[in-house]
Structure formats: C-alpha cells, structure tokens
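Please read the structure below before turning to the comments.
What you see is the complex with one protein chain gone and the rest in place.
Letters A, B and C mark the chains in the order given here, with residues in each chain numbered from 1 onward.
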Amino acid sequence: MPSTLRALALVCSLKSSPDPSSSELIARQVLDNLAGHGVEGDSVRVADHRVDPGVAVDMGEGDEWPRLRQKLVEADILVLATPTWVGHMSSIAQRVLERINAELSMTDQEGRPSMYGKVAVVAVVGNEDGAHKIVADCVQALSDTGFTIPATGSTYWNSEAMKPRDYKDLADTPEAVASTTATAARNAAHLAKLLRAQQYPAS
Amino acid sequence: MPSTLRALALVCSLKSSPDPSSSELIARQVLDNLAGHGVEGDSVRVADHRVDPGVAVDMGEGDEWPRLRQKLVEADILVLATPTWVGHMSSIAQRVLERINAELSMTDQEGRPSMYGKVAVVAVVGNEDGAHKIVADCVQALSDTGFTIPATGSTYWNSEAMKPRDYKDLADTPEAVASTTATAARNAAHLAKLLRAQQYPAS
Amino acid sequence: MPSTLRALALVCSLKSSPDPSSSELIARQVLDNLAGHGVEGDSVRVADHRVDPGVAVDMGEGDEWPRLRQKLVEADILVLATPTWVGHMSSIAQRVLERINAELSMTDQEGRPSMYGKVAVVAVVGNEDGAHKIVADCVQALSDTGFTIPATGSTYWNSEAMKPRDYKDLADTPEAVASTTATAARNAAHLAKLLRAQQYPAS
Partner (left out) sequence: MPSTLRALALVCSLKSSPDPSSSELIARQVLDNLAGHGVEGDSVRVADHRVDPGVAVDMGEGDEWPRLRQKLVEADILVLATPTWVGHMSSIAQRVLERINAELSMTDQEGRPSMYGKVAVVAVVGNEDGAHKIVADCVQALSDTGFTIPATGSTYWNSEAMKPRDYKDLADTPEAVASTTATAARNAAHLAKLLRAQQYPAS
C-alpha cells in the first residue's frame, strides 16, 4: 500500500465531458482542499463511461464499472458529487450507489466488507433545493456499505427557491461554502489517516 | 354539509403566537388565494396548543388535538405549513402527521377512511434547503392517510445555501413563489369541488 | 380523445425483459385492477429501452424516451413501478422522473403543463424496507410535474428487515397488499374520470 492517501471523485452530472459541470467544479474544490492535506486525487465523470444497471461488481461485457471500481478500491477517500434533479440525487449517482452496494459481499480475509476503512464525503449542487436530502440518502447508503462519514461530511450549494442559477456560473464561490468544503476535506483527511493506521476490528 | 368549501391551515412553526412566523405567512397566502376561489379559511398555530405524542385520535386528558381534529374533519382542504429544520419538516409537523395517522381507522359507514375526499396542499419555508424533501414526506403521509394531492400540490421558499434569510423578512414575495402559491390554491379548490360532488367509491 | 381511459405502467426494474421482475408483477396487478374499472392498460419495461440522461423531452439520436413519452402523453393514469435499492427508488425510476421533469415546459394552449389532468399511482417492491420513502420521492416529483395523486395513491411490498425475499417469489400476494392495490387502482380510476371531465382551470 502506498504511503500517500488517495481520493477518488465520482462526478455524477447528467452531462458527459467536456460539458461544464457544477458537480465537477465542487468535486474539484474538495480535491484541491484534500491536496492541501497531502491527499492525491483523481476525478471521473461517470457519464463518460458505460455503467450498466445491476447490483453486481461486474455486469459483464461492455460494463465499464469494473474500471471505475478499481480506482475506488485503491482510494482512501470517496468524494461523491451530484447535481439536484427533481429534488433528488441524479440517476447516475443512484446508479453508482447500486453498484457500490455489491461491495458488501466483497470481504477481506478477516470478513470485513471491501469499503471498510474508507471515508466518504458528499458534495451536492443544484439550481433548486435538495442538498440536505441528497446528503442524507448518500451518507446512509455509503455508511451501510462500509464507508465512514466524517463530522461535517458534506459540502453543497443550492440556489434560492424558484430562482435557478448554477454553481458554475457564480462569480465567486460563497465564503461559507468554501469554508464548509475546506472543513469537510480537512476532516476526511484526518479520519482517513486514523483509519489507515487502525482499521476497524474484524468480528 | 355547508355549501361553501372550507380550508384549514395547520401552521407547524416551532414558535407560538404572537411570534412572527414565516410558515404562518405562507399559509396565509395560500388561504388568501383559496378565498379568491370561494373557499373559507381558518388557520391554527399548532404550537399554541398541547398536542400530545401518540397515534390515537384522542390521547386523553389535556390533549388538545381533538379540538384541532374537529376543525380538520370540517375542512375540505388541509394546508400543512412547516418550516425547515436540519433539512426536515418541524417536529410539530411530524407530530400532526402522527395524529392524523389515526384517521385510517376512523371509517365512514361505507368503510372509507375519514380523510377521503379531502385535498391537501403543503407549504414549506426555510432559511436553508429542504422544501422538495419535506413536500415528499408530507404528501406521502397525507396520501396514505386519505388526502388527495393536486397537480402542483405545494408551494415553498428556501433561501440560498448557507445564506440564511427568513421568508417573512423578504421585502416582497418573489413572483415565481406567488405564482406557485396561486396555482396550488387554484388546483386545490378545483379538486376539492370535484371530490365534494363525487366522493371516492367504497370498495 | 378516445372515450376509454388509458393507463401506462413504466416498470423501473434494473433488469431487462424477459427476466422476471417483482416490479412488473405489482405493476401488472395495478393494471389488472384498473381494467376492472374500464381502464385500458399498457406496460413498458424501461430497461428494455435506451433512455438517455438529461432533462429534455428528446435527448437526440438514439434516445428512445420520445417513444415512451408518446405513450405517456396518451395515458390518463401513470403507474410508476420501482424496486428498492439501497433504500431508494432504482436509478431507472429516477431517470424517468428526470425526463418527465421536462414536461413542465410543455404547456397546452392555455398554459397548463402537459401532465395536468393525469393521475399517478406509485407501486414499490423490495427485499428490504424503503417503500414509504420511495413513494414520498415519487409523488413529490409527480405532483410537481403536474400529476394528481389519489387518496391511497400507492401500493407496495417490502420484506422484513434483513430477511431478503422477492415479491415475485411469494406463494401468494398478501391479502392486505392485494386490497391496497385494489384501492389505489379504484381511486385512480375515479379521479382520472373526474379530471377527464373537468380539467384544472388555466391561470
């Protein structure tokens, strides 16, 4: 295992690259903050890949999740970034959670699910409200699957109700958002270091 | 049964009267719009009353829900108004839903639950995001309990993320919010008239 | 417009045909009950079609949503059927909601969104809990988009916690579930008839 901590951002915009994405912007901001704590980061736009529906680790020919999964397995920190659609996480974020669900049956030699010891941070953007609910749905699924959620384990931005604007179109990142992003990253890095040094005990 | 349609707003602010309440303001706006469609309205600040925990119609001595319930029984339209706290409906709104849950076993002579034929509109305000999720939780519980939910069955306002402001402190109601409030009220009045004329069939 | 009411079931299983699907089974049961009230029904397994990510009515070449959308436009009642994954609706159900969201800007000559006058019923199955939450998320999105939600606007089955079983593998449909399915269908048919006769007024 390398000595440096690694983070993977899975960006769940409905749009493929190179379309500008608010989710990618906030994910990038989390990764930049993690870099300041010595964490190496990588980002993947999930819509650029074919991720088949299903709840297995590999859905067979053509399914590109196994490649994304390999990056996840190698990471200490997952940054799950999603837009808000109809008040919910995107269908692509839900697809990712469905695929990660398979990790519950991928256990190590001592019986721990494969995601144990990893930390998750959730980042949500949207032109309308939804962040708290989306964070809720994501952290529940991720804790269930074996991730640990830090204090202040999320960052987000939603526009005012019925006044749609995009995060990527703001002149500046609001200071309170930047501060929350910094806190989430700082806490995630701290927690990932603790868990890297002392993994959860087996049963 | 009186010929005029009646609406009851249950305002689920955490604050008692006469503290100003954003939930009361938006409830009042729904009632004003309903009045324009010939619906008589009444509003109750639930925090002014002792509503005991439980899931029965009457929790016994001191419980004031039965008085509020009587108003609900006489209404054709329920306006459930709640603030957003930690991204959720208020504890008082959830208390109201718990008490309304008892209506499932209060059936008429043909076996229909007591709320059948009534229409519900949900109104949410908050200094942070949460409206879509709160509407979801409320309309699910209310449809389960026998209420019908109109097209555009809710109105709401949330401030921009991490930029807390209160609905009651806005200089003006944003036009898009006023328009949604008007639509929700218009649709609720239309639907309540239809259901008053032709109640759901018994099984 | 034909005189007979029409229903469309969008079955949001993660599995394509001809794999047996619990979501399809419960959707079929709703349609069978609707048929008893004179409603003609059609069912589509969404996973059999390519539904592209996006929030427009037509995402361009190869996108098969426009064909499904045409069926939806012709229907009076939508039956949205979904399994429970990680406690949430499937990624395919969320995809459908994202696409239906575009209907808000498809207005008729009097300015009403295209889904106004249609009724929605939600049907949820799962080998673990989630039905109430999924119904919540679906009915909020559907009411927002212009559907009307009847009293008892959903039917569902979840297995006992941590005791996974599939709805399609039950020896018999539990009587309480069959009764709820019948009620949801009866109420949806009644409401669709009322709204067919008297559409919501324009603003």
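The criterion applied here is as follows: contacts are C-beta pairs under 8 Å (C-beta built on N, C-alpha and C of every residue); 3 or more make two chains touch, one makes a residue touch a chain.
The shown structure was predicted, so the numbers you read here are calculated from the model rather than taken from an experiment.
Of the listed residues B:64, B:98 or B:166, the one in contact with the hidden chain in the full complex is B:98.
One chain is missing from the display, and on chain B it is touched by residues 14-15, 47, 53-55, 85-92, 94-95, 97-98, 101, 137, 140-141, 144-145. Chain C meets the missing chain through residues 86-88, 128-133, 135-136, 156-163, 174, 176-177, 180. Hidden from this view is one chain, which touches chain A at 113, 115-117, 132-133, 135-137, 139-141, 143-144, 146-154, 179, 182-183, 186-187, 190-191, 194-195, 198, 200-201, 203.
Heads up, the rule we're going with is that only the chains that are shown with their structure count from here on.
Averaged C-alpha coordinates give centres for chain A and chain C that are 30 Å from one another. Of all residues in chain C, those that touch two or more other chains are 137, 140-141, 144.
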